[in-house]
Structure formats: C-alpha cells, structure tokens
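Have a look at the structure below before the remarks.
Of the protein chains in this complex, one is absent; all others appear in place.
Right after this comes chain A.
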Amino acid sequence: MDAVIIGAAETDVLGRAPGRSVLGLNVEGGLRALADAGLETGQIDGVAGACSPHGVAHALGITPRWVDSTNVGGCSFLMHVRHAAAAIAAGHATRVLITHGESGRSRTGTVPRPRDPQSWTGQFEEPYGARPPYTRFTLPALRHLHDNGLDETALAQVVVAQRRWSSRVPRAGRRDLMTVDEVLAARPVAWPFTVPMVCMLTDGGGGLVVTAPEHATTEQLRRSVRVLGTGESSDPLLVAQAPDPAGDSAARRAADDAFAEARIARSEIGHVMVYDAFAHLPPIGLECLGLAPAGGAAEMIAAGETSPGGSLPLNTNGGGLAYTHTGMYGMFAIQEAVRQLRHEAAAQVPGVSTSAVLGYGGMFTASSVLVLARN
C-alpha cells in the first residue's frame, strides 16, 4: 500500500445547518479538503462518495477518470480510501477526492427513504417495529454483555470515557462530563440504551484527498498521513442472522486484512477510532480489531485505558456519541485520525504516530478498517 492522504477537512458547521443541502454539504466538504491540500479542482481526476459522486464532480467542475459510489452505510468512506488507493496504484487516477455531506438533522435536500415491504428488512424486521437504527443495531448488545458477564453499566462507562474527550473538543456537540449513574438514569430509548448511549443526529460533511507520494509535493507530504493497510467485508443483511458481532464478523475479517497489509503489530497502534453509533460498538470494535482480549474491552474502558492519559486513546473527538453523527459517521472518524496523526487535534494525544480506524455500515452488515500512520 503506497497511498497518502494529503487533504482532510470538515464543513464549517457540524450540528444544525438547515440552509445547506446534502449536495451543498458535499461540495463544501470537497472544497475544504482541496484547500487543505493546496489543490485546484482541475488536479483531481477521481471522485468517490456515498451520495452521487458524479453529481459532486459536476458541481465542482471535475471531469473524473474514475468514480466510486460505494454505499454500504456509515463505513463507506473507509472503503473509498481503500478503493482509491487501489485505483491510484493501478493508474486509473492520480488524485482522488472523497466527499461526505448529510443533512441528518434538518433533512434538507435529502431523498426520502420509502418503505419497501418486499425487501428483507421490510418482510422480516419492519413489521415487528424494527426500523430505526436504535431498534436494530442495538439488538445483539445484550447478548454481548451477558456472554461477558457485563450489564448496562459497561455501556454507560463508554459514554463517561468519551465525554472526557469531547469536553476538550470545542466543535463537539455534547461536551458535558457525565457519571455512570447519570447515563443510566437518562431517558431510555431502547433499554438498555439511554439517550447518551445513542449517537447524535446532525448536519455536516467533509472531504479527503488521496494520492500516491510520487504525485504529491514536498509541502503536501509534510502534513500527509500514510495509508498502511486496509480491509473490508460484509455480513448478512438481517441483524438476527449476523454471526456473533464480537466473533467471526465482517469487522474482524476487515481488521485482519488491514493489519496483514500494514505489516505492523497491534501493539504498535497508538490511537483508535471505532464507529460508535451506539455505546456497545467501542468495546465490540476494540475486540474485533484485536486491540483488546475477547470480552476484555469493557474492563479497559472502565479502567480509563481509552480515556485521556490512558494507554489506548479511543474516539478522541468524542465519537458519534458526543462529537457529531450525520447518519454516516465514517468520514468523521477518519478526519479525527488524520488530525491526531498531523498533531493538529483539539484533544491531541502526545506523540501519536499510528491509528486504527474501524467503521460499521448498515447496522452490522458491512465493515471496513484503515491502519494509518504519520508520514
């Protein structure tokens, strides 16, 4: 793998932006990433995104030689980085712009998602009242807790740990420190999940520019982040049919591929981002990444190992639970990893040089992993 991220930026507003459409947020994210890289649109020949990358290219005046519109939910952008690296290695593109924009809160310029009663979810989940992510993504959580001798306190500990990060991040949407008791006493959404254990719902976006070192300037390489290894996989479409999410799952397969490609040991990872639409994902994700022993991640989180000053800083922007979550959070997990590796993060981990990013998509149906390093 010989790809580098030379541009990375988020939209100005993360939160409520009713005056910006989905397309507008994608365009803003793209323009800001180009400005960060010091590039003009004419220097981009590949585009990727989960929402109409060809439309984004047209809006930006880019004539692409390569387009990737992979949309498997929130981890799509991790896959775009992987696919872009392969396309650049194959000579199909030299510089790829990946954009994300979503009006998750205001629903401005959002295509409505109609029910499809003939789909698998429409036949086998929705008639039971299982449609919002907090009634589907959450379903295996109790099993995971039970099998590891844990209860809902373990979910609350995740919130407590991540608020310690978000309280230091001015752009984070939820910045108040919380105690375990406060998290457990909050309004239930779908027991055992209370409001703070469920991600935010925001408007926002961002962009990334991926290239190979030979196509980058010295100045671009100075702040660049190297893509050491990547992986992706998928699981069944229905959450009831997923294998144990902490066992032989798409996330574990993606992680194994990413670390094999990166040729670094798990012990060398200094920073982690795990897609956290809900509070059970950070511990499950750490275990799938092989960064915590099976069933042992909750204990690490409760002991403060993932909090500021701990041995394995996790979700250092506050995560989807406390930083922002537009609906497809993967772009923001990558952005925070890039900021940490550039040593430009709001809650900077001192001296960090490697990061692992794990994304989930479509509940547990897809997953992707990036192993990144300071160049």
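Note that in this section a contact is a pair of C-beta atoms (placed from the backbone, for glycine too) under 8 Å apart; a residue touches a chain by one contact, two chains touch by 3 or more; residues count from 1.
Please note the rule applied: contacts and distances are computed from a predicted model.
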Per UniProt, and picking from "glycine dehydrogenase (aminomethyl-transferring)", "Transporter, proton channel domain containing protein", "Methylmalonyl-CoA mutase domain protein" or "OB-fold protein", the hidden chain is "OB-fold protein"
Filtering A:G61, A:G91, A:P117 or A:G309 for touch with the omitted chain leaves A:P117
Of A:P132, A:P293 or A:G309, the residue that touches the missing chain is A:P132
From A:P192, A:G207, A:G285 or A:G362, the answer for touching the chain not displayed is A:P192
On chain A, the omitted chain is touched by residues 115, 117-118, 120, 122-132, 134-135, 138-143, 146, 187-193, 238-241
